[in-house]
Every structure is written in structure tokens, then in C-alpha cells.
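Okay, handing you the structure first.
Subset of chains shown; positions unchanged.
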Amino acid sequence: MIIRPHQNWFIRLFAWHGSVLSKITFRLSLNVLMSIVAVISYQWYEQLGVHLTIAPFSLLGIAIAIFLGFRNNAGYSRFVEARNLWGSLLITERSLLRQIKSLLPDEPAVHQKVAKLLIAFSWSLKHQLRATDPTADLYHNLTSKELAEVIASPMPTNRILLMLGQEIGKLRRQGLLSDITFELLDNKLSELSHALGGCERLASTPVPFAYTLILQRTVYLFCSLLPFALVTDLHYMTPFVSVFISYTFLSWDSLAEELEDPFGVSANHLPLNAICNTIERNLLEMNDQSPLPPPMKPDEHFNLI
Amino acid sequence: MIIRPHQNWFIRLFAWHGSVLSKITFRLSLNVLMSIVAVISYQWYEQLGVHLTIAPFSLLGIAIAIFLGFRNNAGYSRFVEARNLWGSLLITERSLLRQIKSLLPDEPAVHQKVAKLLIAFSWSLKHQLRATDPTADLYHNLTSKELAEVIASPMPTNRILLMLGQEIGKLRRQGLLSDITFELLDNKLSELSHALGGCERLASTPVPFAYTLILQRTVYLFCSLLPFALVTDLHYMTPFVSVFISYTFLSWDSLAEELEDPFGVSANHLPLNAICNTIERNLLEMNDQSPLPPPMKPDEHFNLI
Amino acid sequence: MIIRPHQNWFIRLFAWHGSVLSKITFRLSLNVLMSIVAVISYQWYEQLGVHLTIAPFSLLGIAIAIFLGFRNNAGYSRFVEARNLWGSLLITERSLLRQIKSLLPDEPAVHQKVAKLLIAFSWSLKHQLRATDPTADLYHNLTSKELAEVIASPMPTNRILLMLGQEIGKLRRQGLLSDITFELLDNKLSELSHALGGCERLASTPVPFAYTLILQRTVYLFCSLLPFALVTDLHYMTPFVSVFISYTFLSWDSLAEELEDPFGVSANHLPLNAICNTIERNLLEMNDQSPLPPPMKPDEHFNLI
Amino acid sequence: MIIRPHQNWFIRLFAWHGSVLSKITFRLSLNVLMSIVAVISYQWYEQLGVHLTIAPFSLLGIAIAIFLGFRNNAGYSRFVEARNLWGSLLITERSLLRQIKSLLPDEPAVHQKVAKLLIAFSWSLKHQLRATDPTADLYHNLTSKELAEVIASPMPTNRILLMLGQEIGKLRRQGLLSDITFELLDNKLSELSHALGGCERLASTPVPFAYTLILQRTVYLFCSLLPFALVTDLHYMTPFVSVFISYTFLSWDSLAEELEDPFGVSANHLPLNAICNTIERNLLEMNDQSPLPPPMKPDEHFNLI
């Protein structure tokens, strides 16, 4: 399902684009203010010998654009990695359930137990990453004893993985799995462990904070001084050109910071709810259960959360 | 088979290049219009003290070019990843069939059954990604019962993978496969699962929409204001230079957006039909079936779909 | 063996560098012509109010350089990937032969049969990628029945892989390989399948053609108009500077296009003949066969093909 | 746990950002000094025909910015790789313990022994990378005989891995593990070996030192000469603009050098203590031991070490 809002280019020009615009509105207003100050006062302060030209700002602006490009790369690659990890969750959980259904076709209770634990694993990871309470999403899929154990644990998602390990360990001791087929399933648990650990890593290690500080500082200062450099040439056009350039730089800076932390709930973050819902629908469908929970729909701004 | 049209450089200058040109024609016309307005009116509005110079636009243009480079990287790497996933489909399906022919050389019925399910898997994935009806491409390769099950499922391609799992599970229970050789084949199914899940991920998660909006907005505004910045220096040459610069920026922006979604049917998208046809021909050829379906030919614009 | 010609920097300045220079000579001559036209006519057309300055060309030139950087990245990474795939061919074929020699040290006939099929696999892939006739390189290594089968197949290289699969399947049925050791060897065949499929993918899917067209068009137009922008400042120096800048841009564009398709036979393409020769020498040496075919030598331009 | 200090943009402008600022303070002061010299003396030395303009510095500044972008990429990718290696440590250690608990649910002594060795492995690696004394962190988790052996070894962390290998080798000889399940666990030890070797590689092979030297030299010289190029246009504003541009270049250079060596103890280095603490807490929690050691808290500057 591709969500691509506003194909019409004219509408796009004025479209709402998540939380980026709201974050930079204040800065842009400040920029307009500085421009007006520049237009009004430049003749006065030039008489005092204070003088700014555009040449050093060109050099600086291009340098900052290069660094912004680097920073967006860093932020976007975190976004992509996070999405890949969640994609691998779906892939691995489907594969694990497929394997169990191939190996033990006559054990529907096992199919359902494993599916429930896998579904609980995804929801629990979402809540762990967003620091929200998982109870409402877990109690359908865990026994009350399991739920209590998970809620009590400081590492709830890893605890569910441990339960999955115990489950397939039990199948092996019951003789339903040989060492070889146990290995096959256990490898999928290790893949889930990779996805879990990868998400935890992204959440706990931001891009070194000095990048954010240095870049933001230089972008803000650049945008604030820009009107004074433009005004000699552009006079009354200063506010328009200055706001345009500032918009370009500020929105890229803001977007990079937003993407860097992909597990939030704003418009440019990953729709973890929708992904968990997709995983749940897939696993239930593989077990021929019906009705499936309905797929999540984007809101009026074409956003999923 | 390499399709490289128009080796002659002169023809290339005027060659049709897919849907990009048609998308940006309107914008380029608008740019010509703005240029003419600029040429006609600039003496008048300069008297009013309204004044634009090229220096701030140089800075801005280079910054936008850097961001366009970033965006094209993001879009192109999605295109490459999608192609790699489809390439891994072909590789894995050939490997799986090769393994079955090595392990069970005297079971031609198994060879054909597996080949049919694999062919159906590819076609089904193509239809799922393009949201088209798979029936016409599936009914040759599935029994009517299987077809009904696949069509009824909200996750048809994953359902075919489940059938493949059941098929090799059956071979194991029949004693034709040991646990070790079952593992060998099942690993290939997990690879197919990766390709499937990867394509679903690309289709359901575009590049964060804010990138498209911010970049398009700045590119459009940049191209619209450019003539007014060029006109003081270039006079009558303004429309030519302005359209040339705009063409460069608009076509890169447009191409990035097109590549970002590689499963469409325009000229720069992946030729999924041709790839599915190649997969089908390969698997049938490995089973020594003849005649093979003919390879797909590019159309008069050298395009495959 | 490293081939690094012309260590002397002075010789390098005038060295022949493959097919790039010959491809762009015509364009460079055109550029000289345009420069001369510009020098001769600029006073006349400036009187008509036709006027070009260097500022918009600086902006455009830098933007084009950024896009050329992107394009060279895309082309070069295809070259590197192709080389890696051929490198993995050598690695995997050596590993497979080593495994067979470890597992079945007393079966020299098997060693030789497998080595021959592996050698045939490499040569066949080379001919498939260059669309040349493989017979001369295959008939040493295949029985006449096998050769006929391979030549008749529309997918000859994959057919040889199938034969390798049958060979190790036969060893398993003869009890020379257990399921475990069969798995070990079969995994190497899957790696060969990856290298084969990867090369086929690179050959059949060029960089989206719109990139080539858009970039070439803008580069050519840029180089053609450049003299008219330079002439006001540079007068008689226009042709020299203009040709210098054009050389830089045209050669990068040309090189990117050449590298993008790494299986050709020009100087900057992969020396597939030499690589196949290396593979053959390695495998024969591992079987202590002598004399080995001689290593291929670069020609007088330090090039291998 | 995400640590994102100073969400307020105004505070951010003046926030402390690790050791970068302190490192470049001296250079920035020097730059102010050069600016003042330039402002005071430029009229005098211009009379002598000594003259600098901003155009060549623009070209040079942009080139240096491009190279700084490259260098930050190189440094940052080392930081990311180091973090990934430590992330894989946590993932692998959890997986290994999960497997042992699945395979041998009734052997709590084995669970604890393995957990202790794994915890010791992480702490030992931290101390090896920072060249500090590991005794205080190891003696809880190793027997005194083991501790003596580890401390005496020139490769202490690898020695602990060897002990883990002996431990699972013993389980295999005791018949608690089959060859298959031994393989499963041993593969995890090989993954630990990868993380260990990867960290050792990063620590022992810096980015080629010539990059650091060349870039630092050009950045320092650029910043020192810049005031003399700006002063003709900017007069009294020279110090402000010059310091601003210098800050941008010097802080990026300094940050790249800091990230390049990610195992230090300054603010932008990896918080290895906190990661080891997380690993310890995770493994103990999986064994249901309590109380867990408390999680580490960032200091008043929001930094972990």
C-alpha cells in the first residue's frame, strides 16, 4: 500500500508536511523580523562603517549545505535502517511460522501459541521504543502468567523472546523437533534478536549530539545574519529572498533531526502501529484465522502512526 | 540482454526519455512565461526599487543541487535495492529447483510442481506490487483449489510461499527428504521470504514525504524567481539560460521522485513483466520443457514494462 | 599482479586512456569551433543586446558537477560490484574444489571432472555476458554430449551449474557424500548461482536511461554555450579555458557511461579473459596438473581484455 | 533510553558540546587576533601592493568543505561501525544465553557460568580498548584462577573467549550437547570473535594520518588568512564574520577527528561503561537474578561515558 498524497504539484506547494513546518515557523518569523530591521537600518549602520557583503556568506552557505547533506545522510540512513529492521521482523516472523507449519502440520495449538508470542513480540517492541504501556496490546496474546512476567521485566521484549526459546526447547524435548529442525527455528529467534537489538541500539545512541549543536548553531546564525548581507544589493526584496533561503536551510536541518530518531509519533516517523497491525494480520491469516483485525488507515493528512 | 538505445549522441540530445519530460513540460512553459515577464517588465520594476541579483541565487542553487544529489541518491538506491531483490528471486528460485533436481533426480512430478509454484510466486508478487489482478498469470501454474485460496487471501504471495513450505514438508514426511536436506530447501524459502518482504517494504514506505515537498517547493520557487535574477545581466538571453537551468533542476527532481517508487509501469521503472518472463523461461528450461514462452521484447521506445 | 602504467607524471599527462578520449574528441573539436565563433562574433552580437555572463554558468556548472559526481558513483559502484562478483567466482570455485579434495582425497577423477565443469562455468559466463560464441573455450572442458546440451540451451551457464548439481547429487547417491557434506558443496553451488545471477542482473539492467540522457544533454549544451559566456572576460584565451573545462566535464560523463556497463571489451572494462584464465590456472594448479596455460599479458597499452 | 538534551533551541545555541569547543577555543582566539591585525594594518600593507581578495578563498573554502565532508563521513562511519559492533555484542550474548536456556533448561549452574563469562568478556573488551585495568570489573565474574590467567595474558579478551569455547566443549564431551547443538553455540562464539576483532581493528588502524594532517593544515591556514581576504570588504565586521566561518570549519574538523577514535572517554565517544552495564543487566535478568545492578545515569551534561 503506497501512500503518496497530493500528486497535484500546485497543492503540493502549500501542503502540510508534518511537524517540520511548525518547528521552523518561529525561526522564519525571526528571519522576517531581521530582514525588516536590515532594510530599515542599513543606511544608518553603513555610515558607521559596518558593512556586510554576500561573498563570504556564499562561501559559508555552500559549506553549510555540504554539511547539511552529510547530516541528512546520517539521519536518513538511520530511518532506513530502522525500517529495514522492522521489515526483517515481519519477514522472520512469517518464516518462523511457515517452518513450524511445514514441520508440524498436525499441531494447530503450537501454530497458534507461536503466532501469539510473535505478535506480542512486535507490539511489545513498539511500546518499548516509544516508552508507552504495552498491556492493552499484549493481554490478547499472552496468558496472564506470561503477561505478569513481561510487565514486571525491565527488558520486556527480550523476555518474550526467551519464552519463544523455551517453547521450541519444549518441542525438542517432546521429540517433535530434532536437533536439526530445532536449529532451523532457533536461527529465526536469533534473527529476531538482531532486529530487537538493532532497534534498541538506534533508540539509545543518537547521532553524536555535537553534530546537531554545531550545525544548528551555524544554520541559525547564518540565517540571522543573511538579511544584513543581502540588503545592500536587494533592498526591498531582502525579506523575500532571505526567507526563501532560510526556509531551505532550516527545513533540511529540522528534517534531518526528525528522521534521526525514527521511532517517534510525528508525520515523518515510522508508522509502528500500522506495521505491528500488518504483522498481526499476516500471522493470523497464515493460521487461517478470521476475521482479521482491519488494516489501519491513514488520517486526513495521509499519515499513519 | 542490454538495452541501450540511441548510441548516437546527436539523436540522444532529442530522444524521448520516458515520463520525465512530459511531467516537467508544464513547469518549463511556466518558466518561459516568467522569463518573458521578466524581460518585459524589469526596467519598470527596477525603478520601484525592486531588485534581484544572481549572487543569492547562486548560493541557493548550489545548495539545492546538493540536496537534489542527496535525494537522487535516496531514490536511486531504492531502485537498485528493488532490482537486487528481484534478482535474488531469480537466483533463489533457480537454486531451489537445482537442489530438488540434485536430491530427487527421479521425481519429475516434484520438479514440475515446485517450478509451477515458484513461477506463480513471481507473477503473484508482480501483481501484488502493481495492485493488478493476478488471475490470468496464475491459473496456468496453480490447481484451481490453490488458485481459489490465493485469490481469496489478502496476502496472496505469502500464501503461495506457505504452499511451497507445505510441499517440502510433505516430501520430508514421505521420507524423500532428511532433516538436513529439508533444511537446505527451507533456507531457500526463507530467502524468497526476504525478497517478498523487502519488496513489500519498499512499496509501503516511501522516502519521507517531507523531502519531496520541501525539495519540490524550493526547486519550483527557485526556477520561478530565477528569470528575475538573470534579467539584469542577460536581457534577451534570459529565457534561454533560465529554461536551461530549470530543465536541469526540474528533471533531476522529477527523476528522483520517479525512481523512488520502482514498481510502477513507466519507462524508468523496473520491467517486472520481463523479469517474471525471464524467471518462467529459466525454470521451465531447467525442467527441459519446450517450447519456452518467447522472451519479451522492448517496444519502439526501447522500453520494457 | 598490479598493472599501473606510466608512473612518470609527465608521460601520464599525454597518455592514452582507453576509449574515453576517442569518444569525446569530436565533442571537444566542436567546442573549439564554438569558441572561435564566440571570439570572432561576440562584439557583433553584443551590439544586438545578446549577452551572456559567467555567473549563471558557474551555478549551472557546479550543479552539473554534483550530478556528475552522483552518476560516477552509480557507474563505478556497478563496476566494483561486477568485479566483486567475478572475485567471488574465483573464491567459490577454489573453495569447492578444496572441499572435494578434503572430503574425497582418493578420487582424482572426481577432482578433475569438477574442475573442468567449474572452468567451463567461468568461460561460459564470460561469453554469455559478451554475447560471443563459447564453443572454443568450452570443448576442452566438457564432453561432447555436455557441450551439445550447453550450446543448445538459451541459458548455457545456468545449464552447466545444473550439471554440477547432478554431479554432486550422483556422489551423494553413491554414498561418497553424506547429507551434511552434500549440503556443504551445494552451498557453494548456490554461491555460484549468486555470482551468475548478479552478473546477469548488471548486464540486463543499466542505470536508468533518463540519467544518461538528461546529464549528457545538459553537459553538451553547457559546453557549447560556455565559450559565449567566457568570451567577454577572456577574449583570445576563451578557446583554451573552454576546452579545458569541457574536457573535464565530458571525460567524466563519458567515463561514467563506460564503467556503467563493465562487461565490454574496452580499456576501462573488466578483463574477463584474464580473470577466466586466472581461474583456470588456479583450479588446474590445485589438481597438480601441468603445464598450466600461460598467464595473460597486458598489451602495449597496459590493457587486458 | 534516548538522551537528547536541550530541546529548546535558544539554550542549544549556547550549550556545551563536549570537548570540541575546548579544543578549538585557542584556534578561534588566534583567529580573532589575526582579524584585529588585519583591520588595523590592511591600509598600510595594501599600500605596499600586498592584496588579498575573497574570490580565491571562496574556491578554496568550498573545496575544503567538500574534503571535510569526506572526512566526517570517514570518521562518522567508524563511530557507527564501533556502535554496531557493541550492539552485536549485546545481541549475540543474549542469543547465546537464550540458546543454552532452551537446550539445557535444567542446568542453572551452566546458565550462570556462561552469563558470568559473557559479562566478563564485555568488561574486558572495554578495558582493552581504553587501556585501563580490568581487575575491578572482572573479579565478580571470574574464578580467581581464571582471573589470574586473563590478567596475565597479553590478549585478555580473546582468552575469555577461549574459556567460553572450553566450557561448551566440556558440555559436548559430557553429552549435554550434540554436534549440532554444539555448532549452534559455537557459531555465537565466532560472532563474538567478530565483534572483538572488529573493535581491535578500529582501535589499531586510524584513518590514514595524512588525511588528518593535510586537512588540518589547510583548515588552519585557511582560517588564518581569511581575515586578510575579508577585510577589504568588511572592515570592522571582519572579526565577526571571520570567527563565524572559522568556527564552522574548525568544529567540523575537530569533530571528525574525535569521532574517528570512538573508544575514548569524551562526550562524543561511545558510552562503553553504560553499554557494558546494559549487557550485564540483560544477562542477569535473563537468569532471573536480583537485584540487578542499577542502570547508569548520564551526568549533568547529559553525557554517559
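Chains: A, B, C and D, in written order; residue numbering restarts at 1 for each.
One rule holds for everything that comes next: contacts are C-beta pairs under 8 Å (C-beta built on N, C-alpha and C of every residue); 3 or more make two chains touch, one makes a residue touch a chain.
Model, not experiment: these values are computed from the prediction.
Colleague: With 4 copies placed here, how many are in the full complex?
Modeller: 5
The definition used in the following text is that only the chains that are shown with their structure count from here on.
Colleague: What is the graph distance from chain C to chain D, where chains are linked when they touch?
Modeller: Shortest path length, in steps: 3.
Colleague: Examine where the copies chain A and chain B touch and state whether the two sides share over half of their residue numbers (same) or under half (different).
Modeller: different
Colleague: Rounded to a whole Å, what is the gap between the Cα centroids of chain B and chain D?
Modeller: One centre to the other, that is 38 Å.
Colleague: Spell out, as numbers or ranges, the residues of chain C touching 2 or more other chains.
Modeller: Expected reply: no residues.
Colleague: When you draw the chains as points and link the ones that touch, which shape shows up: line, ring, star, complete, or other?
Modeller: Drawn as a graph, the chains make an open path, so a line.
Colleague: Go ahead and list every pair of chains that touch.
Modeller: Here the touching pairs of chains are A-B, A-D, B-C.
Colleague: For chain B, which residues are in contact with chain C within the complex?
Modeller: The contact residues of chain B facing chain C are 1-5, 9, 12-13, 15, 17-18, 20, 54-55, 57-58, 61-62, 65-66, 68-69, 72-73, 76, 79, 83-84, 87-88, 90-91, 94-95, 98-99, 101-103, 105, 178, 180-181, 183-184, 230, 233-237, 241, 244-245, 247-249, 251-252, 255, 258-259, 267-268, 270, 278, 281-282, 285-286, 292, 302.
Colleague: Taking the touch rule as given, give the residues of chain C at its contact with chain B in the complex, in rising order.
Modeller: 27, 49-53, 55-56, 58-60, 62-64, 66-67, 69-70, 73-74, 153-155, 158-159, 161-162, 165-166, 168-169, 172-173, 179-180, 182-183, 186, 189-190, 193-194, 196-198, 200-201, 203-206, 208-214, 216-218, 220-221, 225, 261
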